[in-house]
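Every protein chain except one is present and positioned as in the full complex.
For clarity, chains are labelled A and B in written order, and residue numbers in each chain start from 1.
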Amino acid sequence: MRNILIKIRDLVHEYREYDENDNLVKTMRAVDGVTLDIEEGSFVAVLGHNGSGKSTFAKHLNALLMPTEGTVIFSGRDVQEIENLWELRKEAGMIFQNPDNQIISNVVEEDVAFGPENLGIPSEEIIARVAFALQRVGMEAYRLSSPNKLSGGQKQRIGIAGLLAMKPRCILMDEPTAMLDPEGRREVLRTVHELNRQEKITVVMITHYLEEVVDVDRVVVMDHGKIVMDGTPKEIFSRIDKLKEHHMRVPQVVELADELRKEGIALPEGILTVDELVEALCRLR
Amino acid sequence: MSIKVDHVSYVYDPDQKVRRYAIQDVSLEIRKGEFVSIIGHTGSGKSTLVQFLNGLLKPTEGHVYFDGRDIFEKDFSLKLLRQKVGIVFQYPDHQLFESDVLKDVMFGPKNMGQSPKEAEANARAALKVMAMDESTFEKSPFELSGGQKRRVAIAGILAMNPDYLILDEPTAGLDPEGRDEILELIRTLNWSQRIAVILVSHSMEDVAEYANRILVMNDGRIIMDDTPKNVFRSYQELEKIGLSAPQVTYVAHELKKKGFPIDEDIMTVEEAKKEILRILTHDS
Partner (left out) sequence: MIRDITLGQYYEADSLIHKLDPRVKLAFTLIYIISLYVGHSFYCYLFAALFLAGVIALSRVPVHFMLRGLRSIVVILVISALFNIFLVDGEVLVRFWKLRITKEGLVTAAYMVVRLILLILGSTVMTLTTTPNDLTDGLEKSLSFLKIFRFPVHDLAMMMSIALRFIPILVEEVNKIMKAQMARGADFDGGSLIKKAKAMVPMLIPLFVSSFRRANDLALAMEARCYHGGEGRTKMYPLKYQTHDYLAYLVLLVYLACMILVSKVL
């Protein structure tokens, strides 16, 4: 049993809209009673369509939003009781959807240094950390470049390097690939998987692409602010009807396997990749 | 009736000694009623190319003809061309600005010199085609969801009654359901109104299912111009330039390698299912 890094209990978040006289006009429950344990070192994907509450949920894990009800406990500390929030945020860094709107400096290495500078780390150590972080995401050649000249995938990797330089225990990613082309998407996913495996950094990734969650440890599906499915990718992908019910589109291979199964072909459950399907079909002949 | 691009090139910064081409010697013809898709990775020149088609960009070399007339000739009205050849860019936020949805969609028709009444009628019709509910017409476009914004942006072009509709990555950033919705609506437009659709995309699955002709771009050139089946048949070449075929195409190729007598030109789940069932039932 691995150590639990983030413990979420009955989390509720409401957006409230007021009119000019400060009267409450509308309440929107974006997160509605989420309970979840995230193990240290694991790679958790949170799936859901637009408006399912997944992004709102993620912003509670580094206290960008505070719970309306319920608690979030990060490494034993209740986030609502932490006085200096940056002590939490250096341990739980976040990557956002739009790569442009999270780069602060116009030189790559200075952007990577932004986090450690905020933490008051001595200069020599910042230099070492920046070098390490850039090398880790494979962007050391662009140290002195302007971010404006980079591709979307490269910008996101710079963003990840910016978090690495703070030595985080956990990386939260809010639809990090939604604005990228397929190549950029692959780059970013490869990078975080490596960090998860080699640096043992916990990853929580919000996405609406099922293709991206095939090789994660655990998938959580959200709809209407609630967790509606929770399991390994194999478990999740074996309940295709339920996924569709929650407005998810499964990868072609998974769908094909499911269709064939419905026609009475005896394929095993939990086929996720081209190779797995081909192998299973060959065994049938 | 066609748009014809004849040996066009586009150079960034013509003053520079070393010429950097965004588009290099591209020729193509798009006829009324076609559903063409342009694929290529970021920076392959696909977004530049489509801007020639309605004169938003002027090529450094070469000509563009609309129904046989050079669009950059002096007496050719670019305004009229832009009514006939509509383009919807990637981010709807770049065009929505009016106080309500209906007014926003009326912007194009009004610029084309239509009376407010005509413009409103066209706007209403376009919004209806894009499946926007009447209750949203009075709303601010900024209050809409991502998918709705996208549909209003497309309606804003449709309201001018174009013969050609260019869509630059219309599904970027949408969730799968929003994506299917938009693509279905576009397909309907192409079928029922015979509007030619030029879809710029990097999603192979979208392209395979909807287009009947694919242009593959790389480094400012068109390297393939063929039916989806023929394009995906050379999936290895696609991979060399950072693209890939739909997943089921790979399944078919792999199965073929393992000795399945399968048709390799499979692109959709439906086709794959039929083929595999045919083979398996034939075996037994």
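As a convention for this text, a residue touches a chain if its C-beta (ideal position, glycine included) is under 8 Å from a C-beta of that chain, and two chains touch if they have at least 3 such contacts.
Values in this document were obtained by computation on a predicted structure and should not be read as measured data.
Chemist: So one chain is hidden, and I want to know which residue out of B:V5, B:V26, B:V64 or B:I87 touches that hidden chain in the complete assembly.
Modeler: B:I87
Chemist: In the full complex, which of A:I4, A:I73 or A:V107 touches the chain missing from this view?
Modeler: Selected residue, touching the omitted chain: A:V107.
Chemist: So which of A:L119, A:V228, A:I265 or A:L284 would be touching the chain we can't see?
Modeler: A:L119
Chemist: Tell me which residue among B:I157, B:V207, B:V251 or B:M267 touches the hidden chain in the full complex.
Modeler: B:I157
Chemist: Hey, which chain B residues sit against the chain that's not shown?
Modeler: 51, 54, 56, 79, 82-83, 86-89, 91, 93-97, 107-108, 111-112, 142, 156-157, 160
Chemist: Need a quick check: the contact residues on chain A for the chain that isn't drawn.
Modeler: That gives, for chain A, the contact residues 62, 64, 84, 86, 89-90, 93-94, 96, 98, 100-107, 109-110, 113-123, 126-127, 130, 147-148, 162-163, 166.
Definition applied: only the chains that are shown with their structure count from here on.
Chemist: Compute the distance, rounded to whole Å, between the mean C-alpha positions of chain A and chain B.
Modeler: 30
Chemist: Where on chain B is chain A touching in the complex?
Modeler: Its residues touching chain A are 41-43, 145-147, 172-178, 180, 202-203, 205, 242-244, 246-248, 250-251, 254-255, 258, 260, 269, 272-273, 276-277, 280, 283.
Chemist: State the interface residues of chain A toward chain B in the complex, per the touch definition above.
Modeler: So the residues of chain A in touch with chain B come to 49-51, 97, 151-152, 178-179, 181-184, 208-209, 247-249, 251-253, 255-256, 259-260, 263, 265, 274-275, 277-278, 281-282, 284-285.
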